[in-house]
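Only one protein chain is missing from this complex, and each of the others stays in its spot.
Read from first to last, the chains carry the letters A and B; within each, the first residue is number 1.
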Amino acid sequence: MAKKIKITINEVALEIEPGTSILDAARQTGVIIPTLCYHKDLCVAGNCRVCVVEIVGQKRLSAACATPCEDGMDILTNSFKVRNSRKHIIELLLSEHNADCTRCYKNGNCELQKLASDYKIMTQDFIRLSRSKNYTIDHYSPSIIKDDSKCIRCQRCVRTCEEIQGVNALTVAYKGDRMKISTFFEKPMNDVICTNCGQCINHCPTGALVEKNYIEEVWEAIADKGCHVIVQTAPAVRIGLGEELGFKVGSRVTGKMVSALKRLGFDAVMDTDFSADLTIMEEGTELMMRLKRALEDHDPDVKLPMATSCSPGWIKYIEHMYPDYLGYLSTCKSPQQMFGALAKTYYAKAKNLNPAKIVSVSIMPCTAKKFESNRPEMHDSGFRDVDYVLTTRELAIMIKQAGIDFMRLEDMSFDSLMGESTGAGVIFGATGGVMEAALRTVYELVTGRPVPFENLNITPVRGMDGVKEASIKIESPIQEWAFLDGVELKCAVAHGLINAKKVMDSIISGESHYHFVEFMACPGGCLGGGGQPIPTNPEIRRKRAEAIYAEDEGMPLRKSHQNPEILKIYNDFLLKPMGEKSHQLLHTKYSPRKRF
Amino acid sequence: MYPVTELIKNLADQHGRERRNLLPILQGVVEQEKYLSEYSMIEIARELDLPASEVYGTATFYSFLEYKKMGKYIIRICKTITCSMKGKNQIIKTIEDMLKINVGETTPDGNFSLLQTNCLGFCHKAPAMLINYEVYIDLTPEKVREILTGYINKKEKEE
Partner (left out) sequence: MSTPIYQLKRVDFIFKDEKDWKEILKNSINRPAHELINELISSELKGRGGAGFPTGLKWKLAAEVDDPIKYVICNADEGEPGTFKDREILSKVPLKVLTSMAVCGHVIGSKEGYIYLRGEYFFLQPELNKSIGEFKDYCNEINFDFTIKIFMGSGAYICGEETALFESMEGKRGEPRNKPPFPSTFGYLGKPTVINNVETLAHCYTIFEYGSKRFYDLGVQYSRGSKLFSVSGDTPKPGIYELELGMSLVDFVDEFGDGDTKAVQVGGASGFLVPRKGFRETTIGFQGKLTGISLPTGGSMMLFNSSRSMYNVLDNYLEFFREESCGQCTPCRVGCQQLLNGIKAVKRGEKNAQYLNKLMRLTETMQYTAKCGLGQSVANSFSAIVENFREEMIY
């Protein structure tokens, strides 16, 4: 390791690793330098200039995020010159920004607003530029609203779309005063290759990119006495929601969340974890059938590896980028959509409700789920299977609006019929979770023994590496699966679409031979979803993952096939995995889309 | 195959298909077509395996890479300080009167587009203009009329 270098920050001497940025060095000494274009998930842009600092002896100020410390540097982060310049830059940003804060969705959760408040920018002498530019709001996407008048050109969204997702739906276009964040030829977001993942929203410091919210629609449904409003909550919501409501990162608030939903007035509070368990039954069976066709029947038409289909961002991505490979996808709907189809059939029948009067709401860590529920094929119940999708953030807003003191809520349990779940269902919320849950079930169904990992924790598929690989050797299976004896089941897990691309390319080139691959659009899986609390960064994702696995360990049942409500639904309604009823309600097909 | 598709293929063969070859390819298309259509940009993206948005974002950065339909002859009048001091407004007025279009417009027959541009580097011979890649300097209204008449006649001869 190279020798440490000596610097001073605000006259405090410190020794740091060479190459450390001034920003990081300052944070090490407890000095916080404000930033806007900087984000821990992304490469350094150095373009907002809010983080400028003074290096004694230099006339010009330097961007702390983009300037590495050099030996002997004498840095001032709060000199007169720095403060004046910083205020000027904030004023400039405000002059370009549609600062109509009270009517902004991000009011109270905007980084620019916070800076303006911290620096007490009380006057606005500069000419308001946003008024003279004819911005139109793009609200055609069911997931994302893009309002250029609120954009501060930090390019975090563009870097997110490129570096994390490899989608490049957004780009920087034009130059000078006309420079803006744009899609190809300024088309609406839903006309380009946007996957609706919402990572741009999660990384946007202002209200330029926000989710399309359905809060009022849901309030209206709740208020309608003639409607039966049923809600499902995704695994990652329970470990993220607390962040919006005063809990520290990584807090598990499952019981409080259920309480809150009941207080909000939902008629039934159910769990997407239930349909996650159901997904494992269907998808696990599908995998075993594909393996049988490939390895025993030697059917040349069978497509392996089988790719998971839970993540709607990933689905739209593969439809655009690899339209010739849609056969690799599992035909299983996502847990949200399985739940939706059952809510208006199985649940309606059991509760003797008119499905036309059921309003099905889901709480998701995801914005792509809004698009998914809007897909034309998602009407297998005879109605729209899921009526409204709210993000974790939108639920938090409703809870605040209802005046619920979330911290003081007592814990409650989900309602029955589709409310029970196992640890396998909850880990769907973390990257590798679907894989782990599937392996727990598939291995046991094939061999009659639990998966050979200590305490069922399949650690090779956990963690934040972009691409993870694991293989499990199947030994002495039960008679029906004898052909699998000695087969090494090869699996891979990718999260963040840039990593999905890597895995897809290696499969297509023939470099990799997997049997089963889990793909999640968002980094960290759903816990890092585009609908999760802002900010999300590597450290926060790590803490949320810990919470997910703790939730799993705390569950009495941890394998999907042991979920009593799953056993019940197969007994009473579906009869068997991949059966006729399942095909009708729980499986789907995909449509090729254009890449360009 | 559309002619522009073939053009793009040939340009990619000639320059290469890496990102660093993007500008020469964009320039090659503009040289032929006068502008980059949505279709051309998509074809370029396909040929270079780039996101279409990247092609668009890059092209729109450069003043000479037009992305709106342009006339056969693009007239660019320098508007920077010396040309401005030396009467570029009269030059523009002359052209506008002659072609019956305003700055930013294209003649209905698709022959001429009139644009302003930043410093052409002929400040000692101001005012200056480009017609496509040809430079004209020390302009006066008379001289401009003569030059344009030349183009109009040339165009008629071709037809």
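Miscellaneous remarks
Heads up, the rule we're going with is that a contact is a pair of C-beta atoms (placed from the backbone, for glycine too) under 8 Å apart; a residue touches a chain by one contact, two chains touch by 3 or more.
If you're wondering where the values come from, they're calculated on a predicted model, not measured in any experiment.
Only one of A:30, A:176 or A:510 touches the absent chain when the whole complex is considered: A:176. Note on the undisplayed chain: of the listed residues A:3, A:60 or A:120, the one touching it is A:60.
Chain A meets the missing chain through residues 44-50, 52, 59-61, 63, 66-68, 81, 84-85, 88-89, 92-93, 95-96, 125-127, 129, 152-153, 155, 172, 174-179.
For chain B, the residues in touch with the chain missing from this view are 18-24, 26-27, 30, 57-58, 61-65, 79-82, 84-85, 117-126, 130, 133-135.
By definition in this document, only the chains that are shown with their structure count from here on.
Taking the mean of the C-alpha atoms as each chain's centre, chain A and chain B sit 45 Å apart.
Chain B contributes residues 38, 41-42, 45-46, 51-54, 56-57, 60-61, 67 to its touches with chain A in the complex.
Within the complex formed with chain B, the chain A residues making contact are 167-175, 182-185, 192-193, 596.
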